[in-house]
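Structure provided below as structure tokens; questions to follow.
Shown here: the complex without one of its protein chains, the others still in place.
Entry: chain A
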Amino acid sequence: MTLQVKPAAIILALFSPLLMAQAKPVLVPDVSQRDIQIAYSFTGAELLLFGAILYPGGRPPRDDKATDIVVVVKGPTQSILIREKEKIAGLWVNAGRLRYQSAPSFYAIASSRPIDRIVDDRTRAIYELGLDSLQLSPASAAPANVQARFQQGLVDQRRRSGLYVEAPRAVEITDDVLYRARVTIPARVPVGRFTAETFLIRDGRVLAAAVRDIDIRKSGFERFVARAADKAAIPYGLTAVALSILLGWTAGWIARRV
């Protein structure tokens, strides 16, 4: 009896990952722009993130559990120093400071429902879903409540400048198959490689995830200037001085003739 059950169990165990993979839906995501060029008239960009959910068997499961899509766009990570001002002897001066290894320079999260109703705190921490779940890797030792205060300060400040965005209900899902979301990238983002992550979540579990890269870079004159300032500092500085002297002198020359 036991001899007969064993092979069946082994076969089942062997095939189960395949069977489960088949049972899981697959995401086919895309972004409207893979390459954003910053030129003189750049005032920001609007990204359209869209795609399809491919279900095994070709149709969405018929039950009452909601399917959610979460889209996260992240900018290159920076290591940063956060300073906190305090009133000392009547003056507001920088008192405390903490270093963090990896703060995203840009972070936008769009979801089909508020994120805290889609997944629990643990999952949010694992996938960095939501502004209160960012993993900044603190590099200075400090009590947890101080860390939390500084992190909140960073999030608040970047939220106000449009660098950190939380948009619940910004993802539209059509017929349980197609989804799309718009994310606005402000002009003051740093250049570099951005990632657009898409998560398919059902019943509090992340069923599928997919990533697309977006490159943001300066082009044309802006690229030339940024490179020159970095690579050829002395000619660049001399050009700036020459430009100021030339413009100043020209204005004087014109004024004498008016």
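We take it that a residue touches a chain if its C-beta (ideal position, glycine included) is under 8 Å from a C-beta of that chain, and two chains touch if they have at least 3 such contacts; residues count from 1.
The rule is simple: contacts and distances are computed from a predicted model.
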Of "Peroxiredoxin (Alkyl hydroperoxide reductase subunit C)", "Electron transfer flavoprotein alpha subunit apoprotein", "Ferredoxin" or "Probable membrane transporter protein", the UniProt protein name belonging to the chain not shown is "Probable membrane transporter protein"
Looking beyond the chains shown, say which of A:R122, A:R169, A:R188 or A:R205 touches the absent one.
-> A:R188
The listed residue (A:A52, A:A66 or A:I80) that touches the chain absent from the view is A:I80
Identified contact with the non-displayed chain, of A:L154, A:V171, A:I185 or A:I214 = A:L154
Extract the touching residues of chain A with respect to the undisplayed chain.
-> 38-44, 78-85, 87, 90-94, 97, 99, 103, 105, 150, 153-154, 156-158, 187-191, 218, 221-223, 225-226, 229-230, 233-234, 236-241, 243-245, 247-252, 254-256
